[in-house]
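In this view, the complex is presented without one of its protein chains, the others remaining in place.
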Amino acid sequence: MPGAKFDIAYLFDYFPKLLSTLNVTLTIVSLSILFGLGVGFLVALPRLYKIPVLRRLSEVYVSFFRGTPILIQLFLIYYGLPEMLKLVHIDVTRTPVLVFVVLTYSLHAGAFISEMIRAGVTAVDRGQAEAAYSVGMNGYQTFTRIVLPQALAISLPVFANLVIATLKDTSLAFTLGVMEMTGKADTLITLGQHYIETYIDLAIIYFVISFALERLFRLLERRLLRHERRERTAGKRFGRNVPSLRGLLAESAGVPKGGAGG
Amino acid sequence: MIRLRRITKFFGRNQVLKDIDLTVEKGEVVVILGPSGSGKTTLLRCINYLEKPNAGEVAIGELAVDCKRPSKKDIQALRRKTAMVFQHYNLFKHKTALENVMEGLVVVRKLAKEEARERSVRVLEKVGLGDKLDAYPSQLSGGQQQRVGIARALALEPEAILFDEPTSALDPERVGEVLEVIRNIAKEGITMIVVTHEMGFARDVANRVVFMDGGVIVEEGDPKIIFSRPKEERTRQFLKRITPEANYSI
Partner (left out) sequence: MKLDPAFIWTAFVKLLSAVPTTLFITVVSVAAGFLLGTAIALFRIYKVPVLGPLSAGYVTFIRGTPMLVHLLLIYYGLPAVIDGVSAAFGWSFRSVSIPYVVFALIAFTITASAYLSEVVRSGLLSVSSGQLEAAYSVGMTTPQAIRRIVFPQAFAASIPNLSNSFIGMLHGSTLAFTVSVVEINAKAQIVASTNWKYFEAYIAAAVIFWGLTVLIERLAGVLERKINIYNRGGVA
C-alpha cells in the first residue's frame, strides 16, 4: 500500500486543517436531527393513534429506512431524486450536494426517531394518562403535559445514541464529494500521502465530539430523570453489585455445596 | 347527586355490566363490595368514562350523559365533576407531590399558580404530608403516595371522589394510615364511592353498601344490616369467604 513515511509532525499540522471543516460536519448533524425530529413525529403519530392506511405507510417507511444501509440511501437519493423531480419538471442539477446529504440523513434519522417516540410513549404506564383524564385534562393536555415529558426522558439515551450515530454517519458524505471532515481528510491525503496521520487525527476529532456529546446527554438525562433516582439505584442486578457476586463466586469455589452467602 | 341508569358494558363478547342502576346522594359514602370479576371496578370507571359504557346514562348533578353518543365535551365535564383515587396511585412520576396536586388545579381549573399552591399545600398538610411537598413519587412509600393521590383528588373539590381499591396495592402495615385519611374525609360530608375489600372500613364508614356479583347489583343497603343479616345467598357466601372469622380453617 502506498503512502509517505510516518511523520508525527503531520499529526499536528493536519489537526487544524481538519477542524476547519468541523462546522460542515456539525451543520449536517444538527440539520438532520432537527428535520429528523419533525419527520419522526409525523411518522410516529399515525401508528400511535392507529390511523388506518397512514399507519401502514409509516410502517413501510420505517422498515425501509431502518432496513437498508445509509450509504445505499445516500446514493439512492443522490441519483434518484433528480430523476424523479425531472418527471415533474423540477431541475435540481444545480442544487448543492449538501442538500441531498441532509435530506438523506433527515429521512434516515426520522425513521429511528419515530421508533424512539413510539417506544417512549408505549413505555409510559397507562395509569399516567388515566390519572390525567381523572383530574379533567383533555387528550392534548394529557399528551403534552404528562405522557410526552415522561416519554422524552425515557427516550433520551436512545436519542443520544442517534445523534452520535448521525455524527459518525456524516463521514459517508465524502462519497458524494461533500467537504466535511472525512472529505477534507481525503484531499489532504491526495496532496501529501500521509494516510495514517490524517486518519488518526480524524479518529481523535470524531472521538472527542462523540465523547463530549455523550457526557452532555448523560448530564441532561440525570436532570430529566431526577424523579426516578431511587428506583434506579434500587435494581439489584447480576453485575451491578459485583463485590457480592465475586464473594459468591469465591465462596462457592471452596465449598462445592455453596450457599446463598451474604 | 350521581345517577347511573341501565349501564351496560361489554369487553368483547363478555358482558361485565348488566343494566346497572345506582343512585348516590350528595354527601353519601357508598362502598361497593364483590368478588373479583364482579364488575365493581368497571362500574366505578364508567362514572368518569375511563371505561366507556356501551349503553345507559351517567348523570352527575344537572349533567346527564347518554352513553350511546357522548360528546368529548360531556366526557370532559363528567371528569371535571369527579376525581379518582387509583389502586396503583398513578401519581405523575415526573412531578413532585406538590406538583401532582397542583397540576389539575392549574391546567384544568385554571387557578392562578399562587392560589393553586396554597390550596395544594393545605390539602397535603391535611393528609399528613406537609413535610413531603418536594418529594418525587419514587421517594415516597406506597402509603405516602396514596395519600398524595387522595390529596390530588381532594384539592379539585369535586362533587364526588371515586376510590378504586385504594389500599389493595399497599403493604399491610401501610393500609391503616390511608384508611384513616379516607375516614377523615368521609366525615366532612364529601360524596364518595369506594370499591374496596376492607370490610371493617365498609362497616364503620359507609352509609350504604352495594354488593355486586356477575355484573349485577345483588343487594344494597345499610352496612349493619348487610353484614349481619344479608338477604341474598350470594352475599352470604361472599361475606363468609372474606371476613376474617371465616378464614381460620385455612
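Letters A and B mark the chains in the order given here, with residues in each chain numbered from 1 onward.
Following the convention adopted for this analysis, a residue touches a chain if its C-beta (ideal position, glycine included) is under 8 Å from a C-beta of that chain, and two chains touch if they have at least 3 such contacts.
Small disclaimer: the values here were computed from a predicted structure and weren't measured.
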Neighbours of the unshown chain, displayed set only, are A
Candidate in contact with the missing chain, chosen from A:34, A:51 or A:72
A:72
Residue numbers in subunit A that touch the chain omitted from display:
1, 3, 6, 63-64, 66-73, 75-76, 79-80, 83, 164, 168-169, 171-172, 182, 195-196, 199-200, 202-203, 206-207, 210-211, 214, 236-242, 244-246, 248-249, 252-253, 256-261
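We adopt the following convention: only the chains that are shown with their structure count from here on.
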Separation of mean Cα positions, subunit B and subunit A [Å, integer]
45
Any idea which subunit A residues touch subunit B in the complex?
125, 127-128, 130-138, 141, 145-146, 149-150, 153, 226-231
Touching subunit A in the complex, subunit B uses residues 48-50, 72, 76, 79-80, 82-84, 86, 88, 90-96, 103-104, 107-109, 136-139, 152-153, 156, 162
